[in-house]
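This structure is in structure tokens; I'll ask about it shortly.
With one protein chain held back, the other chains of the complex are shown just where they sit.
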Amino acid sequence: MLSLPLLLQEAHAAYEPILPAWILLLPLIGAVVNGVGAFNWRGNKAIPSIVGPAAVIGAFAIVVVNFLAMRAAAPHDPAIVSLWTWMSAGDLRIGVDLQFDQLSMLMLLVVTGVSSVIHVYSVGYMREDPGYSRYFAYLNLFVFFMLILVLGANFAITFVGWEGVGLCSYLLIGFWYENREFASAGKKAFIVNRIGDFGFLVAMFLVFVHFGTLNYETVFAAAPAALAYGGAVVTAITLFLFLGCTGKSAQIPLYVWLPDAMAGPTPVSALIHAATMVTAGVYLVARTSVLFAMAPVSQAVVAAVGAGTALLAATIATQQYDIKKVLAYSTVSQLGYMFVAVGIGAYTAGIFHLMTHAFFKALLFLGSGAVIHAMHHAYHEVHSHEDPNDMRNQGGLRRFMPITFATMWIGTLAISGIFPLAGFFSKDEIIWYTGAYGYGILWGIALVAALLTAGYMTRLMVMTFHGENRTGADAEPHLHEVPAVMWIPLAILAVLSIVGGWVNIPDALPVLPAVHALHDWLHPVFEPARGILEAHGLHDAHSSPIGGGEAMWAGISTVAAAVVIILTFRALVHRTWKPAADSTEPTGLAGVLYNKWYVDELYDRTIVLPLLALWRGCWRIVDAGLIDGSINGLAAGTRAVGWIGSLFQTGRVATYMFYFVTGVLVILATFLL
Amino acid sequence: MSFFESHWVLTVLLLLPLAGAVACLFAGKDEAKHVALVTSIAAFLLSLPLFWVFREGTPAIQNYVSIPWIGQWGIAYTVGVDGISLLMVLLTTFIMPMAILGSYSYIKRQEPTYYAMLLLLMTAMIGVFIALDMFLFFLFWELMLIPMYFIIGVWGGERRIYAAIKFFLFTAVGSLLMLVAIVTLVYLYYRQYGVVTFAYNDLVELPVTRSAQFWLFSAFALAFAIKVPLFPVHTWLPDAHVEAPTAGSVILAGVLLKMGTYGFLRFAMPFFAYAATSDVVVYTILTLSLIGIVYGAWVAAVQPDAKKLVAYTSVAHLGFVMLGLFALTSESIQGGILQMVNHGISTGALFLLIGMLYERRHTRLIEDFGGIAKVMPFFAFAFVVVALSSIGLPGTNGFVGEFLILIGTFRTHPVAAVIAATGVVFAAAYMLPMVQRVLYGPVEDEENRELTDIGLRERIVLLPALAMIVLIGVYPGPFLEKTSASVDALLQQIEMRASQAPLEPLGTDVRFDHMPILGVDED
Partner (left out) sequence: MNLDIELASLILSAFLFAVGTAGVLVRRNAIIVFMCVELMLNAVNLSLIVFSRSLGLEAQVLVFFVMAVAAAEAAVGLAIIIAIFRHYEGVDVDRFNLLRW
């Protein structure tokens, strides 16, 4: 039997993934066990409570061991684990291959780490739900597919994970399927995602036709020589890939599913719709950075879409009343930041923000889950049907839920970019590079969106935790803090939200030690792409578009964010809201923002309804009318001719005799005359 | 030579269901179904070893035999399998027990005749896939029509007569023209070589002039296109599916439709390689396939009747198969063949599932359901898995087939592949709303609240399909290996023959009136 130190020692020579298949197998086994449980021991809460989290924590443990081994070996090239040949036909060979490199390792850590925390939290949150076992089956399955997505060594395997997480997202959004709206939200998510997947598919076809393989390593090694820089092919590949990303990562124009996805249980929102799945698009762009680096047009599109989404979603977030909707739009906005980063070529900054965002957004969602849990419980006790998610029904919760209150403030400060929390470092890095690489407009947008972030998050905190309680006099006594199984995950994530940014501290900041851990770690992965970018004129201006160095702008942005927080707090803390039931819908600009710029309605009117009409037309007019009409018409015509012929058959002997004689006479006449 | 390497396994496979059919007729009202089930399972177990005995890596016909039958007309009992027909035969024997067991409680009158018809149909279907004599092939091809006609017409739904006649007429129109083409082909062969033969291996070698190829190809293609069905000759399918009893729909979707695509692959394309690879034919068929994919999905999305919806999805799925075949790349054709198997399994399972609902509620209208997941959880699980396979989710069989088709098609016809790929989006747009409206939402109809979840027999019916969905999705290797040699050889053959197709008739012209078939040359 191999001991752990021995394994690590061996790995030092050359990194060999340790128990790679088990990273995938454990969550899969968990999913199967819980799935069987969903049918066979539905009342049993103990098995899912143990199996569900244990499967993921086990995977996390293996990942940590692998991480240590990789750190010790510091390999330059990725380690590929081939499991079996998936498809083989003609020239196409697709293996079930897993790729262990620094990027996938980081993602593995984030995914399994955050998942572990959220699984534990779910034990508390979902305890009372009749679908408890089913819930963990889905959640384990999600982790399984997410790990496939991250580990795939070729486009096709990544795509398996890509669609698999979409499936789990669909199942979990519609987890409470008896609610028709929830089920519809799941369906919407799946279909919108499929539009993106179409892009991914076409990109794969293009890659295969031009490279004869879908393996990342081969493609990336061959790309600079095989494709022209900025050529149509590489631009098409990357744009189609990015279409996939806009679906999965909720960017313009396909972001509309994510806010609706909040119909799922809150831990699901935290895990899938904040920390992991929705960042898959960012991961994909980073993974294919070589291709994107060769396509300046696509880069610009990615960055511009990211910035646009960041701003649009932030504006909508300022006027939402559903606590989860605010966080959902916040997620969309933060994902926009990540795309700006990977779009301009600051890949490490994008992945950095992906990581810190996973911490603080998971924290915020779980915090909101705790709030909803408490609210739901209180309303349940008094048989009220008020909306526990609506912030207008909350307020003053800090007195009842001190731990949630404190941890959520940490999350809020982190996402707002307040020094020295995680968000400060990651977001600052993105904004800084956007300016320094010469994207002046995007830089401005990013700054404005950052201030909006501070604003809407403070509004959320004030409406939820400060001021007077609006839950209602009878429900109020039932509000209390969540159990330890739920607040301990909050605490863990709060700690990560504070220290998570310290892995990358820029040189420019005074006093602080310069830390490049993340940059150095990811360097081997992004080296080729950075090489291409730098060869084609990417340069660091070392100053923002309107002057000033990194340290100065970091200071300005954190101070500005702090000012926004203080101003928003002071402006809102004494304001009184009516409970949701007594409120009217906002009007004017607030109304437009509350209604999300009417984008859903626009899509419905311009795309969904016309399509449905067209489809009905196809059925009623073309199929039933034209095709079947002509076939049935042919049959009717045949019948009509037969009917006319039958008129001559009177059945009377005399008639027939008459025909006979006439015939004879005609023949005689013909022959004789 | 062992039993499984000789032709006897095929011959027994043909005769066993026939014997079972006779036995069913003589069996009692309640025993007939057991007889049928045992027969079909025996046939399945008999065919199963073929999968391993089959020698991969060679396009040669295996288990081959040719026994003269009507000697003076060159007709023989010629059967054999290659990688393509092997999968089709296995698909048939795999689907039949499911279809029969799925009928156990559905069919409540004239059971002996019903099960005899099913088994007769089985013989005909296996015959179509293994026949290598054009006469024999045509015999089985037409034979298959009769039991299906009665299955729809006698045990079907309300408009069963209309559907049965429509099915019969559509198919008959196509096959008559095909018969003319077969006879013409035999005649041309005689004129060329002075020998009358219906043997596939002989006829396939005949160099047919380019202009004649188009006429003959069209005659074959019409027969097969109706069967596939290609747009715009697809309208018999929704009616036939809706009216047919569950087993009828399962077999119709599972096996019968594949005869069209199989026919293209086995006969129309190698016989008339020049016509089949000419631009006008390829673009016509690709266009019709694309219309089938997109249009089938569109029309499916707005169907109120669950069975009709699934019927239209068949139009879309078979559109993918046709696209793959006529893209003429190894990847796409192999994908097409695999997709034939996949569609048989998943659409067959879908029809079984809808049949189970129908048995309980006596309605197929989607709006009559809702919240079924609550009362029938295992049913819901199976339904979702099969639906996901149907929309081609990676990890299920549907994805492997569609992916190979699309990626292969992209090599030769990129625009077509991109248009076809939108079908992936539309697939979600027709399947998920149905899943949602049937399974999710509150249980509003009191009748639905009383429904019982599917029982042991029904689970046994579904489990093989569910297992295959995942197995082919995750590990399609063994299936692709079966077809790869055959497909590569076929492609080479087509390419070679297309380039060698003569402009004018070759060689000596034997006079028509000396043809012994006409009985003049007897002196």
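Each chain carries a letter (A and B) given by its place in the written order, and its residues are counted from 1.
One rule holds for everything that comes next: a contact is a pair of C-beta atoms (placed from the backbone, for glycine too) under 8 Å apart; a residue touches a chain by one contact, two chains touch by 3 or more.
Treat the numbers as computed from the prediction; the structure is a model and nothing was measured.
Peer 1: What are the shown chains that the omitted chain is in contact with?
Peer 2: A
Peer 1: So one chain is hidden, and I want to know which residue out of A:Ala225, A:Ala654 or A:Leu673 touches that hidden chain in the complete assembly.
Peer 2: Of the candidates A:Ala225, A:Ala654 or A:Leu673, A:Ala654 is in touch with the missing chain.
Peer 1: On chain A, where is the contact patch with the chain that was removed from view?
Peer 2: 646, 649-654, 656-658, 661
The working rule: only the chains that are shown with their structure count from here on.
Peer 1: Over in the complex, which chain A residues touch chain B? Could you list them?
Peer 2: Where chain A meets chain B, its residues are 38-39, 84-92, 156, 159-160, 162-164, 167, 170, 174, 177-180, 183-184, 186-187, 190-191, 194-195, 197-198, 201-202, 204-206, 208-209, 612, 614-616, 618-619, 622-623, 627-628, 631.
Peer 1: Quick check on the complex: what are the chain B residues that touch chain A?
Peer 2: For chain B paired with chain A, touching residues are 166, 232, 234-235, 295, 298-299, 301-303, 329-331, 334-335, 371, 373-374, 377-378, 381, 388, 393-395, 399-400, 403-404, 406-408, 410-411, 414, 417-418, 421-422, 424-425, 427-429, 432-433, 436, 439-443, 474-477, 480-481, 484, 488.
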